[in-house]
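Note that one protein chain of the assembly has been removed; the remaining protein chains are unaltered in position.
Should a chain be cited, it is by its letter among A and B, assigned in written order, with residues numbered from 1 in that chain.
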Amino acid sequence: MRKTVFMAAIIVLAGLFCGLFEEIHPFGIPASTAMDDYFIVHAPEDRSSHNVVTSMVFDYRGFDTIGEASVLFTALSSIAALFRNKDARGEGDGGRRG
Amino acid sequence: MTDSSVKAIAKVMDSVGDSAYVVVALIVLMALYAMLTQKNLLKVSIAISVMCSSVNMFLVLLGYRAGGNIPIHFLKGDESALMVLPTPQCLTLTAIVIGLATTALMLSLIVMLRKHYGTLDIDEIRRLRG
Partner (left out) sequence: MRPMSVVVTKVCDIFAWFMVVFGALIINNGHNTPGGGFQGGAVVATFLSFLLAAYGSRRVFAWVRENIFGFMACFGPLSFFVFGCLGFPHSFFFNSIAVPEGGQPISDWLPYAGTISLMDLSVGCGVVGALSMIILLMYKSIHMVETGEGMGGERGHDRFER
């Protein structure tokens, strides 16, 4: 019963996706390429890197990469907080020691 | 780029058409169906990872340019060769790492649920239902 209901919902969603194919640009012909053409042409001289993707990750959009590194570090610290030992949990002082 | 290669690329693009988008839509729908119907939390997390990968694939497909090479000036070969768009690839790189971090956190939460309730079945974990 439940599976048939979900299957019907998925089929309806597939129909909506078929409507979306009319809107999207055809595969292989991107809609607007001015910014990317600028990056491709100017990356070797401007930022001295022949790998355009690396020059974007670390130079043009380096602020995104800081956010990404902080997300990874946040995941690490939350996993460490989940799996910490019971000994390290303290005697219920809530970290307000001293 | 020579005329013969342009013609070959146009022929391939005519035969491929928009089927790449259809593949992505199928993967999204399959992942959504598995996410809705499965009872095991591990299988739900696998479905979430598959959907994450399909979204990354869609982002890369949006930046594909017909007959484009990789966006590296050393390795593109011909001097006048086209390149695919670098910005979606850069954002996909970001999305892959964030998906990795969220998958690790999700699996750790599943381990804690298993430790707390002794089961992975969502129907038996009643407190999540509210």
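General remarks:
Throughout what follows, a contact is a pair of C-beta atoms (placed from the backbone, for glycine too) under 8 Å apart; a residue touches a chain by one contact, two chains touch by 3 or more.
Predicted model, so just to flag it, every value in this text is computed and none were measured.
Within the complete assembly, B:104 is the residue of B:9, B:66 or B:104 that touches the hidden chain.
Residues of chain A in contact with the chain left out of this view: 44-51, 53-55, 57-60, 62-63, 65-66, 69-70, 72-73, 75-76, 79-80, 82-83, 86.
Think of the hidden chain as still there; on chain B it touches residues 70, 72, 74-75, 93, 96-97, 100, 104, 107-108, 111-112, 114-119, 123-124, 126-127.
In the analysis below, only the chains that are shown with their structure count from here on.
Rounded to whole angstrom, the centroid-to-centroid distance between chain A and chain B, based on C-alpha atoms, equals 11 Å.
Against chain B, in their complex, chain A makes its touches with residues 2-3, 6-7, 9-10, 13-14, 17, 21, 24, 26-30, 33, 35-36, 39-40, 43-44, 50-53, 56-57, 61, 64-65, 67-68, 71-72, 74-76, 78-79, 82-83. Every residue of chain B that touches chain A in the complex is listed here, in rising order: 13, 16-22, 25, 28-29, 32-33, 36-37, 61-67, 71-74, 83, 85-87, 89-91, 93-94, 97-98, 100-102, 104-105, 108-109, 112.
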